[in-house]
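Below you will find the structure I want to go over with you.
In this view, the complex is presented without one of its protein chains, the others remaining in place.
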Amino acid sequence: MTADELRNLLEAVKAGSASVDDVAKRLAPTAVDLGFATLDFHRRDRCGFPEVILALGKTVDWVEGVVRRMADAGQDCFVTRVDDAQAERLAAKFPTGENDRLARTFWLPLPGARPAPIGDVLVVTAGTGDLPVAHEALNTVRVMGVTASLIADVGVAGIHRILKHRERLTAADAIIVCAGMDGALPSVVGGLVDCPVIAVPTSIGYGASFGGLAALLTMLNSCSAGVAVVNIDAGFKAGYVAALTARRIAKAR
Amino acid sequence: MTADELRNLLEAVKAGSASVDDVAKRLAPTAVDLGFATLDFHRRDRCGFPEVILALGKTVDWVEGVVRRMADAGQDCFVTRVDDAQAERLAAKFPTGENDRLARTFWLPLPGARPAPIGDVLVVTAGTGDLPVAHEALNTVRVMGVTASLIADVGVAGIHRILKHRERLTAADAIIVCAGMDGALPSVVGGLVDCPVIAVPTSIGYGASFGGLAALLTMLNSCSAGVAVVNIDAGFKAGYVAALTARRIAKAR
Amino acid sequence: MTADELRNLLEAVKAGSASVDDVAKRLAPTAVDLGFATLDFHRRDRCGFPEVILALGKTVDWVEGVVRRMADAGQDCFVTRVDDAQAERLAAKFPTGENDRLARTFWLPLPGARPAPIGDVLVVTAGTGDLPVAHEALNTVRVMGVTASLIADVGVAGIHRILKHRERLTAADAIIVCAGMDGALPSVVGGLVDCPVIAVPTSIGYGASFGGLAALLTMLNSCSAGVAVVNIDAGFKAGYVAALTARRIAKAR
Amino acid sequence: MTADELRNLLEAVKAGSASVDDVAKRLAPTAVDLGFATLDFHRRDRCGFPEVILALGKTVDWVEGVVRRMADAGQDCFVTRVDDAQAERLAAKFPTGENDRLARTFWLPLPGARPAPIGDVLVVTAGTGDLPVAHEALNTVRVMGVTASLIADVGVAGIHRILKHRERLTAADAIIVCAGMDGALPSVVGGLVDCPVIAVPTSIGYGASFGGLAALLTMLNSCSAGVAVVNIDAGFKAGYVAALTARRIAKAR
Amino acid sequence: MTADELRNLLEAVKAGSASVDDVAKRLAPTAVDLGFATLDFHRRDRCGFPEVILALGKTVDWVEGVVRRMADAGQDCFVTRVDDAQAERLAAKFPTGENDRLARTFWLPLPGARPAPIGDVLVVTAGTGDLPVAHEALNTVRVMGVTASLIADVGVAGIHRILKHRERLTAADAIIVCAGMDGALPSVVGGLVDCPVIAVPTSIGYGASFGGLAALLTMLNSCSAGVAVVNIDAGFKAGYVAALTARRIAKAR
Amino acid sequence: MTADELRNLLEAVKAGSASVDDVAKRLAPTAVDLGFATLDFHRRDRCGFPEVILALGKTVDWVEGVVRRMADAGQDCFVTRVDDAQAERLAAKFPTGENDRLARTFWLPLPGARPAPIGDVLVVTAGTGDLPVAHEALNTVRVMGVTASLIADVGVAGIHRILKHRERLTAADAIIVCAGMDGALPSVVGGLVDCPVIAVPTSIGYGASFGGLAALLTMLNSCSAGVAVVNIDAGFKAGYVAALTARRIAKAR
Amino acid sequence: MTADELRNLLEAVKAGSASVDDVAKRLAPTAVDLGFATLDFHRRDRCGFPEVILALGKTVDWVEGVVRRMADAGQDCFVTRVDDAQAERLAAKFPTGENDRLARTFWLPLPGARPAPIGDVLVVTAGTGDLPVAHEALNTVRVMGVTASLIADVGVAGIHRILKHRERLTAADAIIVCAGMDGALPSVVGGLVDCPVIAVPTSIGYGASFGGLAALLTMLNSCSAGVAVVNIDAGFKAGYVAALTARRIAKAR
Partner (left out) sequence: MTADELRNLLEAVKAGSASVDDVAKRLAPTAVDLGFATLDFHRRDRCGFPEVILALGKTVDWVEGVVRRMADAGQDCFVTRVDDAQAERLAAKFPTGENDRLARTFWLPLPGARPAPIGDVLVVTAGTGDLPVAHEALNTVRVMGVTASLIADVGVAGIHRILKHRERLTAADAIIVCAGMDGALPSVVGGLVDCPVIAVPTSIGYGASFGGLAALLTMLNSCSAGVAVVNIDAGFKAGYVAALTARRIAKAR
């Protein structure tokens, strides 16, 4: 907000044409303090999607508490990196939620019908071992209301495998490419299309893959211009960025 | 191309309903061998923009040769990471080109009128020292036909500086955030908007910034979901991804 | 001690105006050899607080032995990084001690009333997962006789969460900020206050967080000037430095 | 600011008991846009000292422009990491400023008498080669109005050199220790005093010092509890944190 | 394929002298989509050996599924990095396969007699602990139809141990040297022979071996010219490269 | 040599059937001490090619001295990493030598006709900037008496560029692939052929390429099995290994 | 052996004045091939102590086999890095051996009286957690026939603890200093004595100690000249080097 806009707002308050409550809310968006967490219920307004919960490092009680409070506040609740103990608790307490143990995600949508998915995001993996990360991405795209589909195990050692999907690649709004080991696939995909490619390095590999570092560096140095990168194994983030892109495009249609 | 599509194409060739030349071109896109470079004139068709030349590691003669061949082929020519000697040669040989020495780019558009720019990409920097990278991004967005604007030096140590630009941030199709040192700004911006944020770590900093590594890691670990990252100082790549995004949105309008 | 001071001291010994024992103690502070440990009972005199025991790498017997000897010597005993087996033994042998399993600390104060806490240290976390480290810091500050309070989960992805605590931030003598992942919060806090900010990178994160390295580098490169850093997950050290600062201020009052 | 405080402020605006301008200024602190820089004139109010200019990565024109605008706004101006060309320009344009070429700082105080310095900060170096960093720290402390003094070249290879300064060490409000190579000195100093020790790793060394990384890691892992760390060669940051501490103590007196 | 060759092929299709099916197969090699894997049955034609399955990161079901499909397609099936659960399943489902638990490989050859092995590959280890990696290499060489033999535990600390094998070394077509810790053996071997030496760093070691990184760097920096390197613990890759070399030589005989 | 062989040799000496000189030469191969260098004239016998001189870190006098002594001893002399001063001296002193300033090599063959080159090594580069490294490899292959040819600038961002060379790729005895940035090309090439692929990471790139480290890691983690790797920019080593391979094959023909 | 010496030896063989067996043994020292290990029984002659067995990475059978063969050959047998399963087997099979589970060593001396220990090696630790490594060093020194003693937990945070041992420090032939965390103690010790100091970084620490890397770098960069370093946790190697030194000195006496 510019200084002028702020001043106009205050003048409106002074003149009584704007309510103190509305202006206060705008200037200080809601945040709910649970002691162990400060929930950001305003994020849906700012970013178009409620706060997503990262279960990593949280006790089972904390995870349950946050999900409960989100649901009570009428917000969709999506949790990533759910470990076995957390998943068991969530399944017991929120039986309508969807636990995906391959992707390690939990999804508790608001009751009621959801709008038809929009857009078109394609998730591609170089190998079979990249599938858990790919499914985290797929689930993220879908809970954000966007259509997502998968092409698995088409790494560059057999280059014809990806080339035969050219039609599907060029049709997508955004493409997510998950690859471990040499992380070379996004460079090939990026050279075939005119949409953003979100590359996800995975920790699949051994030795000098250093837990995905090799693939991460490959992707950051991609010789294809249209490739952006997210953290190692960050299927969620790739899904989020791709869905934001696809929603923007779909809304413009 | 699927096996079926390929077979159909070959049947068409056999039947004479498709010319050998057309099919050959489709199956084997053009590439021109200069001895020291193999130009990919087909990239404009695949990726929506001609091959961009990275001047790094090329002799002055090689750079001139590539630009000449691109221009002769009727393709726009954009060169990045142009050093002083290369810039001087290009200025002498292609006087209508635009040398931007702050951004280290060279731009030789095709003669004739260009279409009005579309879309809206915002480039933000945390500090003044990030400006060369930001200008590389701005130039890239613009040569790709997309509108770009700049907000400079609004890093998080004075958080009100970025907050007062909220309106402009939420209006953009995509936002590029360039930051060195702690690289913290993209996380703040990502928490304010619902469009993709492309983060560019810069090599501004000293000591444990390790030439931009610190900012790179910060951005990869951003606590904001909608942030994707490109290589250190890769203003060009950020601009390319942002422009692809904005063009997709603009075309859908 | 200067050469002159030493000479004066020796002259006093010679003249009989200073006792050999007193001077010997001053020149050679006490250290008690347990075979596996050399306890530094003089540290309380030098540093204002008894030696703190790091349980890491010690056998259960060694930890018990050190605590026993400290208590026998009439010194408060604070232990950090206590694992489950060590905690169980300490609970069994020193039932009046306080075991905090979230913070992994053990606290065996001297019997008798303690002075009222002084000063004002604020501990802030970016996320919920940073709480164990924050509690190690809180406990450290408190055993050193200083008041400590907590603000949890106010990371920069929802920037309004920290901004609404401005009053508490500016009131503190020193602020500890614990953050994993991008580690961006200390830069924002440092830009809001005029007291020292002690940043604690935590190992919360995945992939390219490299066990807290990313947050550590972020904090070392903070664009806010008033930010100093301690080791990854070193809640104890941050608490110690903050408490030293607050005690100095409180004593000057 | 809490939601209640904000609401009270707005009620005051509504009631006319607070001026729109005053409230606007408080809610949206001043920031001046120079195109290449956004100056944060409000920082003096928040952090107790005006924005300090990092010359690194700025053109000579940008540095001059920022200093000019700061001076015009009636703010003290302190610049660090000034290279030779920048220093020459600043000397020419602001002849009353102080250029310290060893410390690479520039200082342009406001005209008029300055208050007497307060507090007591001690800067210690392990070697002679650490002096440029130490002088950056000394200058920073002094421009912030705090007394600073120096003990040079007392590294641990001759441990008696630091031990003979015990009296001065224990008298300080805060101690800055600059060390390259093994970076061991802060651990020794931290074990002798009860005030915060700010450790500055320097890039002095060769081979496996990796530009100061070895000393940085040493300091982060200090076995003395009261040691916090800043970036490699960051004399400025150490000076800033130490001065904040000393000012707090001095003000409480 | 050159543009001319492609055009000739298409002309042949057009003229009916080449069948659409044959040409389609050549232009689009077979790939079978299992949903979780895309099998590259064409690799045997291109690379001289069927796709080798890396079990790492695959579920037991996926591994079984891939092996089944390979066997059904009449292709030899070799699996590496087989963990205990996968080995147990494979043993149960494919009782004629060979499980080597030291090398962690599984080998399911096609039924029927196999041709006599050709060529001569020598596998050498610096220590006893390198044997699992060496056996992965030995198995790989053998399933590719090449003779392989082993010399174990002849590291450079007792240099006469390797020197007494000079005759065998100079007779080999290619030599694989597996070494952990200092990784020095390949440099010595490389200086004794005129055939390619494939160096395999192993993760045997501790401390600053960093999981084999030290040996990897040693080997990359070998002062012997004829040494190429594969990934840490990559016995499979070394075996593959050595076998390709030996087969080429044997076929030329 | 086995113990038996040694004993036989000694018995032959004892019996007078072997001359002391011959046996001494066999047991202690020649090495000539120049004070600053110990020349290994025996290497040609062991490894099939004379010692190659690495000019890096040698004074101009040392380089000249070594070349002189090699030539005097009737050995071909090949020097790599020749800097400008060294090249100038070598050109002045050995006018018949070949200075290649792009490849930074110097070649002083023995006088007289050389045998016709044998074998077939292909050198491929991903980009134009990789050419200096590629030419070091080409020169190395050629001085070792093997035929070498070049395909330049066929990186994976335009995948059709490499695919159109399939015929030449499959015909080679060994393939060297030089690539910087993402280093992805060897994985694609390795998936197309059944000969060894020697991958050379180059230091072309910026930011997170870390001087070729990114490409090195990519190649070590190649998803194609037949890829071995040499040091960053080590065109010489790749050429050496490839030539050894090709010579073995050619000799078997 | 020089060429002349070799020729003399051969002449002696020829003349019959030297036996073929003796000369063969000298030229080709014994090595016994167990299939999985090649034992170097000649090392005792060359290095003054039999081969020491590193149990790391060896199966229980391999360890037992090697110890058995060493004992059968009449050589003392010392094993390091013995895990629990290996220790149990060794205790069962060689009941006269000494298992030290803190140091993880096993010692099976030859039967019969041993000579009185010679020399004087001092082992010092910075903390209690460094004791396992220190005991590995102590045991190594002792099995090599040298006197060793221990000073524990005298790190630099209480500098008087080490200073009070000055007399013992200056009396030693060689000093081993084990330290984790900041690794600062060897620099202080090195500044107090005129004998070699062997520094052993230990993996005690957390966060940015990176498993002992921080202490390793500290020690490599020690500001004291007389400090050499061994691998992280390499108590064995430090003991070996110190014992070699002490034996040389004792033998000269």
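Order as written gives the chain letters A, B, C, D, E, F and G; numbering starts at 1 within each chain.
Heads up, the rule we're going with is that a residue touches a chain if its C-beta (ideal position, glycine included) is under 8 Å from a C-beta of that chain, and two chains touch if they have at least 3 such contacts.
Here the structure is a predicted model, which means the values were calculated and not measured.
Displayed chains that the missing chain touches over the full complex: C, D, E, F, G (touch as defined at the top). When the omitted chain is restored, the residue from E:34, E:60, E:73 or E:159 that touches it is E:159.
Contact with the chain that does not appear here is found for just one residue of E:48, E:97, E:183 or E:235, E:183. Touching the chain that is not shown, out of F:16, F:35, F:95 or F:115: F:35 (per the contact rule at the top). Touching residues on subunit F toward the chain that is not drawn are 28-29, 31, 33, 35-38, 40, 42-43, 51, 54, 56-58, 62, 66, 81, 201, 203, 211-213, 216, 231-234. Counting the whole complex, the residues of subunit C in touch with the unshown chain are 1, 3, 6-7, 10-11, 13-14, 16, 20-21, 23-24, 27-28. Of the residues in subunit D, those that touch the hidden partner chain are 127-131, 152-154, 157-158, 160-161, 164, 180, 204-209.
Here is the rule we use: only the chains that are shown with their structure count from here on.
Any chain bridging subunit A and subunit E, meaning touching each of them, is among B, F; the list is complete. Chains making contact with subunit A as well as with subunit D: B, C. Fitting subunit C to subunit G on C-alpha positions gives a rotation angle of 90 degrees, to the nearest 5.
One finds 38 Å separating the Cα centroids of subunit E and subunit G. Computed centre separation for the pair subunit E/subunit F is 24 angstrom, with centres defined by C-alpha atoms.
In subunit F, 1, 3, 127, 157-158, 163-164, 190-192, 205, 207-209, 220-221, 225 are the positions where the chain touches two or more neighbouring chains simultaneously. Looking at which chains touch one another, you get A-B, A-C, A-D, A-E, A-F, B-C, B-D, B-E, B-F, C-D, C-G, D-G, E-F, E-G, F-G.
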